[in-house]
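If you scroll down you'll find the structure; I have some questions about it.
Shown here: the complex without one of its protein chains, the others still in place.
And now, chain A:
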Amino acid sequence: MCMTTATALSRYADLPALIGLMEGDEKHMGAAHSTLDVVWVLYDRVLAVTPATAEDPARDRFLLSKGHGPAAFYAVLAAKGFVDVAALRGWTAFDSPLGHHPDRVLVPGVEIGSGSLGHGLPLGLGSALGLRAQGVRRPDGAAPRVVVLLGDGELDEGSNHEAIAVAGRLGVDNLTAVVVDNASSTHGWPGGVAARFAGEGWAAREVAGRDHDALHEALTRPHTGRPLAVVARVRTR
């Protein structure tokens, strides 16, 4: 990892410039990425994982299930030192580790390869069950968290609903689903996305998806005995 550039470009305000290294146009970056704020809050204030602990069995895990548009994710990984900033420039090139869909084998800190929708939540559920079965504990004594980021459009995939039902019924409380809701589901979710999770036994919270303090509060308030769903409402400009 290139620590000099990582420390130079390590703030939230640097994310548009980092995204610009990939997408080449800085003017409207940031706002165009529905996941930018929630991914930043997770890595900056919620998840117990650093480049030094990226392989630690007791780390918190972030699974980007909605693999589309990963520039915001790569930018946060670069700002936090998981990915060399210089690598961003060559993204999507033949020999770049950074493609339009992330590959865990190629990118340090990426927990799953994603792109085909509906795989992240079942994988996250299995990871949470595996950590629970093995009794893994973080240094602070807490169970490692598994946080899966999905989109409301991605929820169209039935595999998510299989995992939502199982996680709720098994009370997998080290699992968190963050659903970035930009109203892109083809047929919508009458009654709201949160109700789909609440009905299956999850603690479900809705929050403004650009409000960092609100995101932090929703992601960290206790939810004992149940998995947590945080629906982050975002209007993509």
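Convention: a contact is a pair of C-beta atoms (placed from the backbone, for glycine too) under 8 Å apart; a residue touches a chain by one contact, two chains touch by 3 or more; residues count from 1.
The rule is short, and it goes like this: contacts and distances are computed from a predicted model.
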Listed names "Cytochrome c", "Sugar ABC transporter permease", "Transketolase" or "NADH-quinone oxidoreductase subunit L", matching UniProt entry of the absent chain: "Transketolase"
Option touching the unshown chain, where A:I112, A:L215 or A:L228 are the choices: A:I112
Touch criterion as defined above, residue of A:L15, A:L131 or A:V231 at the omitted chain: A:L131
Residue among A:P16, A:G69, A:P122 or A:P227 that touches the chain left out of view: A:P122
Absent-chain interface as seen on chain A, which is shown: 57, 103-105, 111-113, 116, 118-119, 121-134, 136, 158-159, 162-163, 165-166, 170
